[in-house]
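The complex appears here without one of its protein chains, the remainder shown in place.
Up next, subunit A:
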């Protein structure tokens, strides 16, 4: 599998597993659902967190100090 599709396919598979599992049963199936569907959300959060531009202090504030 090419590098472009590796992560999207993994996230898609986990999402499918998550969506399908809670309809099958309760208990453990619910946990599989919550974890499977949380992974794409966690990946988005981590990517945003790591690459969010740092706040640059405004010149007036910097000058004030």
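By definition in this document, a contact is a pair of C-beta atoms (placed from the backbone, for glycine too) under 8 Å apart; a residue touches a chain by one contact, two chains touch by 3 or more; residues count from 1.
The working rule: contacts and distances are computed from a predicted model.
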{"item": "Listed names \"Fluoride-specific ion channel FluC\", \"Membrane protein\", \"Glucose dehydrogenase\" or \"ABC transporter substrate-binding protein\", with the criterion being the UniProt name of the chain not displayed", "value": "\"Membrane protein\""}
{"item": "Subunit A residues that touch the omitted chain in the full complex", "value": "3-8, 11-12, 15-16, 19, 22-26, 30, 33-34, 37-38, 40-41, 43-44, 47-48, 51-53"}
